[in-house]
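Apart from one protein chain that is not included, each protein chain of the complex appears where it belongs.
Order of writing sets the chain letters: A and B. Residues in each chain are counted from 1.
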Amino acid sequence: MTQFLHKAMPLRKIAVAVLAFATLSSPAFAAGEAKHPRSGGFSFESPFGTHDQAQLQRGYKVYREVCSVCHSMDLLSFRTLGERGGPFYDSHAASPAENRFVRAIAAEAQIADIDTETGEPIMRPGIAADRFPSPWPNRTAGAAANGGAYPPDLSVMTKARAGGADYIYSLLSGYVDPPAGLRVGVGQYYNPYMAGDMTPFWDGDPDKVPYGGFIAMPPVLSDGQVTFDDGTVASVDQMAKDVAAFISWASDPRATERKQTGMGVLAFLAIFAGLTYASYRKIWKNVAH
Amino acid sequence: MAESVVNPEGPHGEAPEGEATRRDFIHIAAGAAAAGAGVMAAWPLINSMNPAADTLALSTVEFDTSKVAEGMQLVITWQGKPVFIRNRTAAEVQQATSVNLSDLKDPQTDTERTKEGHQSTLVVLASCTHLGCIPTFGTGDYGGWFCPCHGSHYDVSGRIRKGPAPINLVVPEYEFTAGSTIRIG
């Protein structure tokens, strides 16, 4: 038995080495740090976790009624909303494109197109295959309307920010009045969860530079701003949480499928490893080594 | 292979020749798992070449057939392929229905190829059933289409009448949704 343990050692060393390498990839914060995001207690964060469909529907509503006024989601198609695991998945629909909710949502949107006969630019109702329309004709127009800061596209936002859904939730619900001694520029807002370095703008104790950074987005959420169809009270915290969940789903619509596949793959590999190890022991049985 | 190589006497076959090879379940099971792993790894790769979700989402198209003038055709695209939408004159419909089925290579009546109440409208895929070229409108010996590539003649119902094409121009799945509007696919 001790011999076996001795042999297992290198593998443990490998694991340690790998862990050590993995931790190296996390970059350090800049001199000024952002506040560590609060947990949104999301259902989808665990290896087995899935999205809560009601939450995704509420989140979509917040996106549609609040965020989409300024933020595009260029990579999202209406049909994706009706895919398995999506906010409007309906097991009775033959395909996401024929999902009645998806068709109704798509038809509400006006999509820029070209008339097939006259060649004139027209606006037509959306179909399931269309992408979410952008609120801006182009990037420059979006920046010009927002004091020079283009509202970033939200398609992959939770993948594009360290902290993911927790970060979005914390940021949206985390606006506070700037601490006394912090000089906030015109068109800027203070948020402790925003990345940045407040040192140059801080007149107070140099050892107590506040967390966070400046953000061009004003605090947009207010209690009761959205009326949820399922009767959930639309507090700022609730809306921030729900829209963070929706953006998280939108950033990686295959996440649930991925994790479920992963469980199967790992189970298979575990059995495969067991069989191969038994075969290995048998083959090496008579070799002194 | 493994079970025949493994030799109870040692790794180099020092055992006497001709010893019976024992079927060893564990090696077969491990080998089968390896083969299974290979197949399971290959499938997503092969499947990735199938049409993607965005491609499939565009698999239906709607079109208002009243845009086609009588006696003319319009070409629209469906799934990246051209489709003929032909608004036939009464004389052409008459010509199509009066054909004797025994004269046809691929017998089909004109009513089978059109929708009830909309017999003047013919919807066919614009690719010759021979090798896929696009037949030209209103030419050929039968007043329908003529394929310039290898000389197939189609009649006003899109049926093959002469030439190498094996079957009639294909009528796609479609239905009239409202008035003169059709949905293909």
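We adopt the following convention: a contact is a pair of C-beta atoms (placed from the backbone, for glycine too) under 8 Å apart; a residue touches a chain by one contact, two chains touch by 3 or more.
The rule is simple: contacts and distances are computed from a predicted model.
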item	value
Among "Cytochrome b", "Phosphonate C-P lyase system protein PhnK", "Potassium-transporting ATPase potassium-binding subunit" or "1,2-phenylacetyl-CoA epoxidase subunit PaaA", UniProt-listed name of the chain not shown	"Cytochrome b"
From B:Ala52, B:Leu101 or B:Ala178, residue that would touch the chain that is not displayed	B:Ala52
Absent chain, residues of chain B that touch it	1-2, 5-6, 11-12, 27, 30, 34, 43-45, 47-50, 52-55
Hidden partner chain, residues of chain A it touches	7, 10-11, 14-15, 17-18, 20-22, 24-28, 30-31, 47, 74-75, 80, 152-153, 155-156, 159-162, 195, 251-254, 257-259, 261-263, 265-266, 269-270, 272-273, 276-277, 279-280, 283-284, 287-289
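Keep this in mind: only the chains that are shown with their structure count from here on.
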item	value
Chain A and chain B: spacing of chain centres that average the CA atoms, whole Å	40
Touch list for chain B against partner chain A, complex	2, 6-11, 24, 26-27, 29-30, 33-34, 36-37, 40, 53-54, 56-58, 60, 67
Sites on chain A touched by chain B in the complex	77, 79-80, 83, 95-97, 117, 128-129, 268, 271-272, 275-276, 278-279, 282-283, 286-287
